[in-house]
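Omission of a single protein chain aside, the complex is shown with its protein chains in their original locations.
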Amino acid sequence: MSGSLALPTDISDVVARALAEDVGGGDATAALIEPAQRATAELRVREEAVLCGSPWFDDVFRQVDPAIAVSWHYADGAALEDNVTVCTVAGPARAILTGERTAINFLQTLSGTATAVQRFVAALGHTRTRLLDTRKTLPGLRSAQKYAVRCGGGLNHRQGLFDAILIKENHIAACGGSIAAAVERARSLSPSLPLEVEVENLAQLHEALQTQADRLLLDDFTPEQLREAVALRDAHAGARKELEASGGIDIANVRAIAEAGVDYISIGGLTKHVRAIDFSLRFV
Amino acid sequence: MSGSLALPTDISDVVARALAEDVGGGDATAALIEPAQRATAELRVREEAVLCGSPWFDDVFRQVDPAIAVSWHYADGAALEDNVTVCTVAGPARAILTGERTAINFLQTLSGTATAVQRFVAALGHTRTRLLDTRKTLPGLRSAQKYAVRCGGGLNHRQGLFDAILIKENHIAACGGSIAAAVERARSLSPSLPLEVEVENLAQLHEALQTQADRLLLDDFTPEQLREAVALRDAHAGARKELEASGGIDIANVRAIAEAGVDYISIGGLTKHVRAIDFSLRFV
Amino acid sequence: MSGSLALPTDISDVVARALAEDVGGGDATAALIEPAQRATAELRVREEAVLCGSPWFDDVFRQVDPAIAVSWHYADGAALEDNVTVCTVAGPARAILTGERTAINFLQTLSGTATAVQRFVAALGHTRTRLLDTRKTLPGLRSAQKYAVRCGGGLNHRQGLFDAILIKENHIAACGGSIAAAVERARSLSPSLPLEVEVENLAQLHEALQTQADRLLLDDFTPEQLREAVALRDAHAGARKELEASGGIDIANVRAIAEAGVDYISIGGLTKHVRAIDFSLRFV
Amino acid sequence: MSGSLALPTDISDVVARALAEDVGGGDATAALIEPAQRATAELRVREEAVLCGSPWFDDVFRQVDPAIAVSWHYADGAALEDNVTVCTVAGPARAILTGERTAINFLQTLSGTATAVQRFVAALGHTRTRLLDTRKTLPGLRSAQKYAVRCGGGLNHRQGLFDAILIKENHIAACGGSIAAAVERARSLSPSLPLEVEVENLAQLHEALQTQADRLLLDDFTPEQLREAVALRDAHAGARKELEASGGIDIANVRAIAEAGVDYISIGGLTKHVRAIDFSLRFV
Amino acid sequence: MSGSLALPTDISDVVARALAEDVGGGDATAALIEPAQRATAELRVREEAVLCGSPWFDDVFRQVDPAIAVSWHYADGAALEDNVTVCTVAGPARAILTGERTAINFLQTLSGTATAVQRFVAALGHTRTRLLDTRKTLPGLRSAQKYAVRCGGGLNHRQGLFDAILIKENHIAACGGSIAAAVERARSLSPSLPLEVEVENLAQLHEALQTQADRLLLDDFTPEQLREAVALRDAHAGARKELEASGGIDIANVRAIAEAGVDYISIGGLTKHVRAIDFSLRFV
Partner (left out) sequence: MSGSLALPTDISDVVARALAEDVGGGDATAALIEPAQRATAELRVREEAVLCGSPWFDDVFRQVDPAIAVSWHYADGAALEDNVTVCTVAGPARAILTGERTAINFLQTLSGTATAVQRFVAALGHTRTRLLDTRKTLPGLRSAQKYAVRCGGGLNHRQGLFDAILIKENHIAACGGSIAAAVERARSLSPSLPLEVEVENLAQLHEALQTQADRLLLDDFTPEQLREAVALRDAHAGARKELEASGGIDIANVRAIAEAGVDYISIGGLTKHVRAIDFSLRFV
């Protein structure tokens, strides 16, 4: 079906743990609210942002009390203007109060990531370069943050160490210093995984272009070096290898890097830094 | 990167539980083997099959002892001939024996699913119809079986109740019998999820074509009815909706269903029945 | 108390995981149903089968909403005729729809196993031989499938590597090729566990009869060899050892194997293959 | 196979949690020991006891380091004299020190229970009455303590609320005060579970004898009342119902209760109180 | 804020596991109670005790059904007289019955520990010596029992191996027999953890007083030896080290040990033995 953002499969586990650490042995204050009291609340955003995290928000309330209904006015990935009502939450008042903070914690964190990603994507302008995340993530929130990257318009690099091969300097050294030997051995150990090699200069790039690698990671190359790397790749006969730039890239220089012609730019800061978005939930 | 089959993210959890139920409080027999003894073993397949499950197999041995190395001669999705050596396992003999059964249990189950799927895909021949799985899966193995479906050449329907909307008879009844009302309400509750509606006859199909649904599920239609449904859809102005056939489809009639022109065929039997593939591991 | 089938202790864990993979971050479609709507539904079976899995089915609905009540017309282990109503489910409509697929997935899988087992047990006729399962199970469903074997009239072999010793060729080799040495060492490491030895010919059987083993596993013996093995065992002075046949046994030859006089027959196919039983739940 | 004590299936989970709470983020002191240093240690008991817990003890060390070998000189259920060497632990010194306390915590707790049970069993002498445990257990150790009861010579009552029906006063009141109605309804809800009814006097016993209950629980009856109850039961036509006495039973009066002729005596104190057995592990 | 007893953070996990083992696949008997029936029950204590465990008790009922309300008449740490009403439980009758046993199991176990601790604290009289627990705890209940120790008026020693260093004989031997070397190395590996050294005689105490250790553990010293140890410590220039006595201490000699002037006394029996307190819940 069209348009799906491919939800992570561990939402309910991640939500259960977040609720456990907040609710623990029960909400000692919520007991003041009568069990039968019902309420409706509106969630507002207090700044411009890209929305992300609605399935976690939904699931927090579902786990606290399935009688709570959430109606969304915007979908994940939507650009929110300041002060709009994002969704409406209706149901038992006690349960809404118990879930409120945990639900918003997900939304403010993931919308923060999506918003940061969208800023970088906008900076790329009309280049063909795509933005990638990294494995520099908040522990326990890997799949959620990778979903937020997609909501912001980025693409995901590998989920973790298990679903793609990335051969770095230490791996090459362990194979006698030969990129070719490292690629060949990795290919036989895991015949069906994507395979990328990190290179540190044009000589290594030349060597890596001869191998069966799918993609080459150019670490800490200047825009000028990147242009040479793209030319070298384009001149190489055989299957076209993708090129990915990383290292020292920020909002100020990302456009220049992209214009050097690389296929991908990966940035750790997208997921390791977080500027939470300000949301508030008010009873109406 | 090209060619990746998109590994599930819960492999290590699923493997840890499988090991727990087999190894529990320890392998009471393995203690007979000296800790220092090393061994090499070959895994053979005893019948033709589509290989599936190597990441689970790898992870079983990694969890039992990270000193075990597995080298694969085939990738997941490969067509195996009878009696070939599929991989080689080398490391501490005691640990290989402890992990053997659990590792093979994953491989025999998932290769069974991939092989069954491949048989159906082959039966579809050169039609443009794609094969889908369902939510009729072995409890606890949902993401693993969905990966096996991809290895066999099929596509995945939704992962579960959380990542797509499928409106059935009971949901429509709850919205006053109106397909239009049900679709509209579902869209506002979950603005970014794919949305499918199940229809039971051509009149309902006609009604559903007017909505914002992405796909329509034609349950228990005959090939003749399916042809009419396709014609009705093609004649409808507006965004093209995908059509999916399900119900009573087996290896004998799947080609005829496909030739009626539907976009998808979904079959529960792909994942609810299992004919395990015969593998054996022998020390060399 | 009489007649209990000894329920596994991990039902709620296994059910929680199955619900997590299906419901994940919430049932996106069930939100169409009003929270207050109640319903009654009947579960029917669409073929002859041995019922198995009612405690998992119950627990799925209990975890989704404790207000759902399930009334059973048959007990686990009962032979169901085609098309009978097996149980009635009553409670909140939304929750019934959310739990339906997961609940049936357990029932169709476990009844499939119980039904297959019952067919083998019937084939054994009036011989004194008992049918055993193996460790060739669906990962994550070990204790559930072993319960299904009991429901079908079979007995359980060991749960896993931890609750009985089974000495095979590799273990014997590690003890210098001596069955006696292997048995003696295993006995001192785990003084209270049942102890079985796999033998591959009559000479090994002879050697194993001299040890403290409780049972001997005769792998891939012909019926004729099995009869000799039984005679050898009967002629041996000292504590009577049980004999178990395994390897290459199917519904066609199981009776002949049994008539050779062995105490047990173990068959991997009981639990590694699954032909799910067809159940459907309809609102009334 | 003969003689097995039926190990719980959750040993590795329970051990993993116990290790997590003790080892948490690592053994800060063990780092003083060289990784390569090996050691042999002997476990001694410092008082007379019934041994229980060896599979948990084994599993603690296996999880800490699979290179540790444990050789047992006694089996679970054995009567240990003061000061004997119970087992020998050999392997990496660092790992032995890390696992020592957790391993002994299991052994001292479970041997404490087995020893207490054995004292009650001895007090029963040659009566035919069997000793049962209850659901008054240490949270998280239910299956382990029930195994300890078996090691001490007792039998297990139900594991929990899920595997047997026990109808008490409140349940009867909810069925209009009718024992017959309560039993009939329970039977249809759970056709295959054992069914017991608690009765508080001889009139209720008379009523319960007419039902399909499997067993009757006589709460707080005097020995004289128990004798009358046994006579009433014996005089009743139809399937013989088992009788179980509970309430206010201790080591001083348990023999008198048994001699009244009941089939079972259940005692909460077996598992709710713990007098740990004194074990110590010394390097040799 | 003043007066808090610092609740453990794993209450909901520990409660979830305890419920899982008792409720498993559902409360087969509670189904007799109408879902809509409500009840109020009173919890009474049947002996004098120190109350402990109310957050676990609360959480059991919250997890079973959030509609249950518990009102406490006493706080954890309070001295309860025999037969007082400790709290009132109100809500759905079915859910109260399902949670009753698990809730009381926590209360009876933890109040047992708090009560035992309070007895020892009372025996210390007006000495300045403080009572400590140890790592000899019930597996899985470490943090709960340590909370109970605080409720009874004791202090906690380290939570486990991870949050403090305790250098014993084997660690010293591994550092060439030098206490100074062991302390120095431990300090560099974990610069911010508290550091304690176990000494077995006055010569070792003298050596340990020269190091950077924070506290010294005097194992199996007589009161006379302890007095000498205190004098030696007081005479030592440099940062004052705390002294802790352990080994062979019971209610009869604890006062004499304290009067020798040590800062702390640690006693394994506080948490390894349990005499459960008798509570009962009655519908009113």
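A, B, C, D and E label the chains in the order they appear, each numbered from 1.
Keep in mind that, in the parts below, a contact is a pair of C-beta atoms (placed from the backbone, for glycine too) under 8 Å apart; a residue touches a chain by one contact, two chains touch by 3 or more.
As the structure is a prediction and not an experimental result, all values here were calculated from the model.
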**Message:** Just to confirm, in the complete assembly, which displayed chains does the hidden chain contact?
**Reply:** A, B, D, E
**Message:** One chain is left out of this view; which of E:29, E:98 or E:143 touches it in the full complex?
**Reply:** E:143
**Request:** With the full complex in mind, choose from A:68, A:166, A:245 or A:258 the residue touching the hidden chain.
**Result:** A:166
**Message:** Using the touch definition from the top, which of A:54, A:190, A:211 or A:246 touches the missing chain?
**Reply:** A:190
**Asked** In terms of residues, what is the contact footprint of the unshown chain on subunit E?
**Response** 1-11, 54-55, 59, 70-78, 142-143, 159-160, 162-164, 188-196, 214-215, 242
**Fill in**
Against the hidden chain, subunit B presents residues 7, 9, 11-13, 15, 55-56, 58-59, 62, 66-67, 69
**Prompt:** Going by the touch rule given at the top, which residues of subunit D touch the chain that is not shown?
**Reply:** 20-21, 23-26, 31, 35, 64-65, 94-95
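Assume only the chains that are shown with their structure count from here on.
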**Request:** Name the chain pair with more contacting C-beta pairs, choosing from D-E and A-B.
**Result:** D-E
**Asked** Of the pairs given as D-E, B-C or A-E, which one copies A-C, with over half of its contacts the same by residue number?
**Response** A-E
**Between subunit D and subunit C, distance of the C-alpha-averaged centres to the nearest whole Å** = 25
**Request:** Could you please state the distance in Å, as a whole number, between where the Cα atoms of subunit C are centred and where those of subunit E are centred?
**Result:** 43
**Prompt:** Do you know which subunit B residues sit against two or more other chains?
**Reply:** 21, 23-26, 31, 142-143, 159-160, 162-164, 189-190, 193
**Request:** Determine the shape of the graph in which chains are vertices and touching pairs are edges (line, ring, star, complete, other).
**Result:** other
